[in-house]
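The complex is shown incomplete by one protein chain, all other protein chains being positioned as in the whole.
And then chain A:
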Amino acid sequence: MGWIGETVDSIKSIKIRQLLTQAVTLGMIVTSALIIWKALMCVTGTESPVVVVLSGSMEPGFQRGDILFLRMTKEPIRTGEIVVFNIDGRDIPIVHRAIEVHERKTTGEVDVLTKGDNNDVDDIGLYADGQMWLHRHHIMGRAVGFLPYVGWVTIIMTEKPIIKYILIGALGLLVITSKD
């Protein structure tokens, strides 16, 4: 109970200038994070430089909760590359491996067929109705690096949003009640 008393006291004793300084500091931290994120997007050439693996279709290489670093270059997709793609009409990106590639002579466009390592069949069933191949505009990036387990934080926060609110609330309280 003493802790609550202290918190209430410290909230009462906040001066306006100190509050503004803290707000500006917080704004600077958020803005720097945003700048770093946007710079990463530029450097890697893709809209999402980091993705979390959500399904078990690439096991045992990628487990649910791992994170993948993506990069997108102008070079055409080749078989064996692990690509992250979006199907029209669905918003969750899928991480699978390209198993078949056909590159057109005239346009340089590539038709790509993908399959998850742990799946028995290729991804034709996942594509939109009538779609037989993936094209470059479906593909968000190629996976070039990998970190295990780090993505669980994101999965937990997405699937149990209450934890997100608790975390942000606790951080906010910590910022407000800190003495500097």
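Rule of thumb we're sticking to: a residue touches a chain if its C-beta (ideal position, glycine included) is under 8 Å from a C-beta of that chain, and two chains touch if they have at least 3 such contacts; residues count from 1.
In this section, contacts and distances are computed from a predicted model.
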For this session: Choose one: "Autophagy protein 5", "creatine kinase", "Signal peptidase complex subunit 3" or "proteasome endopeptidase complex". The correct choice is the protein name in UniProt for the chain not shown.
Result: "Signal peptidase complex subunit 3"
For this session: Pick out which of A:G56, A:G145 or A:G172 touches the chain that's been left out of the picture.
Result: A:G145
For this session: Can you list, in ascending order, the chain A residues touching the missing chain?
Result: 60-62, 78-82, 97, 99-106, 111, 117, 122, 143-148, 174
